[in-house]
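In this view, the complex is presented without one of its protein chains, the others remaining in place.
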């Protein structure tokens, strides 16, 4: 039976500030990218999310980001690579202790936002992140954008990579995503469900110009930022299951 | 042969801000209380300190504090106990990963500044800290002020406690320290060396009113904030060694 | 015609984190306590709130708090008074510049959360806050809890104080509020509207034990944290207007 992983960002609330509907998202995914406190997340919320993930049978991954709470880790920061390595180690370690305190473990790493984007294209920060993961645990998989610089760099360094794709985003013929803001960049519900099924079942996606792309992701990224995103996440899960595709972590 | 541990706070620099002379202090102590990023310390500096500690043969302990960089963790914050537990777990975990990345381990925990003072007298926060240590690793010793609430609370919860005393501070007849700022609160060099030797060799100290107190610390706390403190740390170490007392970690 | 001011906290969102429904609250109040970036609020959101306040004809006040984003400024921090004075000056000044950039002014000061509570009972921090306001502008009114230490201290120092009361909170016979969490501490909608009207029209409120208290606030504090709070804010405004009481800033 065909199976695929579904992942989403969780645990990003901070102090009195709540973001995302963690409970609803945990019902849809098999992997939780849990914030580590630098771009979002505080120890109490992170631990509560870990506990909920355990209860929901969802695998916990570390979701480290730039030290930029004001920017929610979304913007590029020109951090020196050595410092970036140490910051990623710090964040993974913090989450490891919280995950263990609820009887679980960090099973993979997926960088967040601006850092995710930076290592998709930039060699220097990509190497810094790969080094951090290796130094924490060389057996920890790194979740990456399919076809990105970090996918290659992490692979060269001996790390297992888990490539992910997007159900609700249009692809360009070169396999990169159509930029947000461009007309047609974001797919509507039916189209997103259909794209998820093709990605999981056939390892194929149709680019905006009609080109057929071969993309075989191990995971599909879902969002939980607002009620519409949560509803779409649920529909994608149901659509996949309805097509006979199991939702299962890659670990 | 009699032996005692010497401990000091390290790794508290932050970004462009340097505090303390870590290299000099590492030459004097056997245990390094390494900052964990909440009251001081950043991942790069923390890791560099861990590496230096390994090179110097000094044992690494976690030095968690209140989330208060602006106050250097010195002032009381009325944190809810559940949140405090999670914050301490987070900090220890972050340091564990950095210590492991240089081939070492966190071997004990000593809370910092305002948190150290709060749990010396307050039951609620003391229980929260003891719970955090237990949840990370019930075998991790907790370094505490001799005779404090946290010493009792941690002991009751099954944690090993390591009591510390002060060479350069005057004691009151009830075993507490004379408050800083009070005349005679801080001992000069010769008196501090003498007090260290008596603490280590005899397990006794003379209070300000002449009372003889029985205090048998496993560790003596030294300071490295300024050149005078570093020099005193060195003198105390030399004085102890000259008196035939070995400087040795308690682990 | 009788008139009263209605105030609420605004501009407390931070980066990607949204809190409160500023637009809805601005339709209900005459005074906006605008966050200054220490317990909540960032420059972009603060300025947007100032602009919305101007559009809604609502007066802008500074809402400084402890430097504690993780705690949303709600918990006590033992800040030295000199430092607290400087922190309050800093926050008011930052808001002044943003308010001026949209053609308005800071017209009063109301401290937030933990700081508000601390200066209601503590002389030292109360004096520090009063000094800050005086040093920024001795003509700036300070909004205070009716009957609090800061009301007396600020008055003694020559500041104009504006006392506020609560529509939705039960009072004890000594004029203090019944603690949240105690049964009956929070009034339901009808009772809150009735209490608002009595406070505004008669300067009286009935304590939990039936005692009649004389409290003549210049302002009533409303909340906008969640949809129910916003709806209550609207009902209280409508109730006051229906009773012939005008909603009008005190400046």
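Order as written gives the chain letters A, B and C; numbering starts at 1 within each chain.
Assume contacts are C-beta pairs under 8 Å (C-beta built on N, C-alpha and C of every residue); 3 or more make two chains touch, one makes a residue touch a chain.
Small disclaimer: the values here were computed from a predicted structure and weren't measured.
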Identified contact with the non-displayed chain, of C:95, C:119 or C:165: C:95
On chain B, the omitted chain is touched by residues 13-19, 40, 42, 69-72, 74
In terms of residues, what is the contact footprint of the unshown chain on chain A? 67-68, 70-71, 75-80, 114
Can you name the residues of chain C that touch the chain not displayed here? 37, 42-44, 46-47, 82-83, 86-87, 89-98, 100-101, 135-136
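Here is the rule we go by: only the chains that are shown with their structure count from here on.
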Which chains are joined by the largest number of contacting C-beta pairs? A-B
Hey, how far is the Cα centre of chain A from the one of chain B, in Å? 40
Here the gap between chain B and chain C, centre to centre from mean Cα coordinates and rounded to Å, is 42
Could you pull out the residues of chain A that touch at least 2 other chains? 42
